[in-house]
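Please find one structure pasted underneath; my questions will follow.
Only one protein chain is missing from this complex, and each of the others stays in its spot.
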Amino acid sequence: MSDLTTTPRLVEAGTSNTSYIGKPTSRVEGPAKVTGTAKYSAEFNVPGLLYGYVVTSPITKGRITKINSAPVLALEGVVQIFSHENVPSLAWFDRNYKDDVAPGGSPFRPLHDAEIKFNMQPVALVVADSFEVARYAASVLEIEYEQEKFDTNIDLKRDEGHKPGSGKTGFMPPPPPRGNPNDALKNATHRIEGEYIHGAQHHNPMEMFATTVEYHQDGKITAYDKTQGVYNVQQYITKIFGLSKDEARVVNHYMGGGFGSGLRPQYQVFLAVLAALELKQSVRVSLTRQQMFSFGHRPHTLQYLKMGTNPDGTLAALHHHALHETSKFEEYTENVVNWSGMLYQCENVNLGYQVAELDVYTPLDMRAPGAATGSFALEVAMDEMAYAAGLDPLDFRIRNYAEQDQNMKKPFSSKKLRECYHEGAAKFGWDKRTPEPRSMREGNQLIGWGMAGGVWDASMQKAAAKAIFTADGKLEVLSAAGENGTGTYTIMTQIAAETLGLPLEAVTFKLGDTNMPEAPLQGGSWTAASVGSAVKNVCTEVGEKLLKLAQKMKGSPLKGASIDDVHFADGQIRLNTNPSEAVVIRDILPASGEEKLEVESSAMPNMIKQQPYSMHSHNAVFVEVKVDEDLGTVHVTRVVNAVAAGRILNTKTARSQVLGSVVWGISMALMEETVMDHTFGRYMNHNYAEYHVPVNADIHDIDVVFVEEEDDKVNPLGVKGIGEVGMLGVAAAITNAVYHATGKRVRELPIYMDKLL
Amino acid sequence: MIQQPTNTSGGATSLPAPPSAGSVTLTINGVQRHMQLAPWTTLLDALREYADLTGTKKGCDHGQCGSCTVLVNGKRINSCLTLAVMQEGNEITTIEGLGQPENLSPLQQAFIDHDAFQCGYCTPGQICSAQGLINEGRAHTEDEIRELMSGNICRCGAYVGILAAVKEVVDKQSSK
Partner (left out) sequence: MNSFTYTNATAVDAAVREKSTNTKAAFVAGGTNLLDLMKENVERPTRLIGLNKLADLATIEDNPEGGLRLGALATNADTAWHPEVEKRYPLLSQTILAGASPQLRNMATNGGNLMQRTRCYYFYDLATPCNKREPGSGCSALNGFNRIHAILGASEHCIATYPSDMAVALAALEATVRVSGPHGERTIPFADFHRLPGDQPERDNTLETGELITALDLPAKGFEKNFTYLKLRDRTSYAFAVVSVAVGLELEGNVIKEARIALGGVAHKPWRVIAVEETLRGVTATEDNFREAATALLRDAQGYGSNNFKIELAKRAIVRALKQATEMNQPLDANAFLNSNP
């Protein structure tokens, strides 16, 4: 039996070698990702695998009148063709098809009937013994359609928008008007108004949607699915196919990018599970890049803003109205205009939000949904307003700084936007800007400096985790969270290691499996707060058990100490009053004779603590563009993004999140648009050659500043999440910089050279 | 409307049969592999579906993203746009051949050090591409590396890290 420790090194609490939170730790899953050993959903090559290939509709609306399956079924290697003609009887009620984040309405049911509701709707799944045969067979499957007239153009629906219901999780209808917005605008010293537009955008993560369903001999299935939420997929397929949870395990260890596209179960998981259950064999269904344009997208949105100022440069009135598309079967909503009621102090505000139904697939949350859209319009309008009032755009924002959330009439739990403005401006050198448009140039290149900012929700969801501490001193922590590049593996490992004072190498965090305790969907920038809190809780409980066992050790220096009297650091439990009085953690289980400790715990937002506050993260972005005076090409040559998002758990991975967000903002401003030809109701640039996102040569200097922000109200960790806030303001700052460079005010994205000639 | 103009059988009952598989020998990461493949199998699918080398990624299958980049005789190519039968007799190197978790190549280590990836899906292609860039010896400055790394899209937007990682290894190689 082991006993007392040898004299440990004396280390101050909080600065121990096992203090990891806030440090720039390299990704723990890095070696797996850089060597290709990290396995994504289409990479589980289980024995006897069949391949499904999806056939999608070439028409937008109408019905299938005939499917000529026979000659295709006769091909060698073709196993089955699934379509509405032979799909077995499945769940009947809409509620069975509703996933955790389904908007109101009636979810699309793949292969349900002959009706075509949107272009590129999946109409058949060809299953064969190889990918190539399935692809070939899909290309010769003859299907006849009857076409009907359709509406896909939001421009023609400007008068047919309506206020949506509140069916979708997270949707907040805009607050009612406050003050007297019409009169205040009329009496304003300076006024601006304008329409701001962006088209549809598709998430296009690098990994295409795919599901490998492993069919087990006992009839159970394991679905390796590309999803941001394994539990969401599990409840979806169990309800539809009448399976018990025990019969359908859903796994996702690595996701090749999500950005919201994997929040809802996509149709390939339905098709793969259907085929596997029917054929009693393992099946993989992978979508093509072209088919990645066949489901949700950031909706084509039209926004109208009107603003006016008082003589002192404060906002007199603000009107912000938005209209975007939704499908005919579901009512997709996002929070587009609400931000305009809280980012600036203004007593007279009118916010409006409507949706219009089109024959398209339901839009889908895409990185900073609503806010990316709304902040573009608001922040460009603010720039226009600043110019109209003769004020510096940064000064104008500071004059209108909101000290409290006027939508909710609550103080902020913390808000360091002012510091974002100041630190960002200093780093960028904003004071050297000459305000007049076209006043800065370098040869043919007009130089423009622009800025903007944003606000995003800091939220937390219920999450659970399990910890297993074994006699060899190793800790394994599990929670069914997701890893799509956000750094989940790494930050959870950091939290667990620091909580129990263990070296990182002794801790393994596992995620993405319905055999693990439930975690919320990977979205909304809430994973760090939610799963992180659960991990901290479960490790704290392990620590309490370890302390009790340590106290039973012969001659234990910790006898009589409560959990508050000790701390965990450098592999030891130490007395706060005398850290040299300690027990080596690795010795505790061998001493007690226990093989392992296993604890499950969860974390919930503390509603009572949170209720009085409005909880948000903020950012301020400063951008330099160079615009070719004659040719209209735009390059973003310098960006400073200052972010206040509470405590930063890992400055390395968090910085990457913000860098990526900036790239997304550049992409939104200059490149991204899925263009629909309304003659066909079909997106025409549905591939990666014609749907442009930035390449390496598009990206230059990007500086990320994390403004220190302490917040003990949002959650015990004090984190606000970092995945989305960094994108806000970027597209607007670029648009504003383009104005400063050229004197041309672009109000419709993307800013292709066409718009600057 | 009738879908599938490719079906020229006009509703006839017989369609051209899939091609039959033949013996194809590929040299992958120094190992000769004898595989049964039909001509329509791309090098990418041969690696992922037939050789179980899933480190090479499929991001678009049309040469529009670079995720499937491998080295053939030391030169980087898109494995999605070549047929396996066209690569007989060539030395194919995939990410698995560059390094393993316990034996990382300098590029792989630099990618970790500079956090040159997030989701990791484009990463094997980025690293193979960077290896090809180094073999070419044409890129030295930051601008040259940016341009010659532009055949690999990273939707997470890790370009700043990718540039830093590749630059570090390029600089080390040239100072040798």
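Lettered A and B in written order, each chain numbered from 1.
Just so it is clear, a contact is a pair of C-beta atoms (placed from the backbone, for glycine too) under 8 Å apart; a residue touches a chain by one contact, two chains touch by 3 or more.
Keep in mind that what you see is a predicted model, and the values were worked out from it rather than measured.
Chemist: With respect to the chain omitted from the figure, which of B:46, B:95, B:133 or B:156 is a touching residue?
Modeler: B:133
Chemist: For subunit A, which residues touch the unseen chain?
Modeler: These residues touch the chain not displayed: 58-59, 119, 132, 135-136, 139-140, 444, 628, 630-633, 635, 670-671, 675, 677, 679-680, 682, 684-687, 689-690, 692-698, 752-754, 757.
Chemist: Touching the absent chain: which residues on subunit B qualify?
Modeler: 3-6, 16-19, 39-40, 42, 61-63, 66, 69, 75-78, 80-83, 85-86, 129, 132-133, 136, 138-139, 143-144, 147-148, 150-153
Going forward, only the chains that are shown with their structure count from here on.
Chemist: In whole angstrom, what separates the CA-based centres of subunit A and subunit B?
Modeler: It comes to 28 Å between the two C-alpha centres.
Chemist: Which residues of subunit B touch subunit A once you look at their complex with the stated criterion?
Modeler: By the definition above, subunit B touches subunit A via 1-4, 6-7, 9, 11-15, 17-18, 38, 40-41, 45, 48-49, 52-62, 64-65, 67, 94-96, 98-102, 104, 108-109, 111-113, 115, 117-124, 127, 143, 145-147, 149-163.
Chemist: Taking the complex as given, what residues does subunit A use to touch subunit B?
Modeler: Subunit A reaches subunit B through residues 26-27, 29-40, 42-43, 45, 55, 57-59, 68, 70-72, 74-77, 130-133, 136, 139-145, 147, 204-208, 254-259, 286, 288-289, 484-487, 652-653, 655-657, 659-664, 667, 687-689, 693-699, 702.
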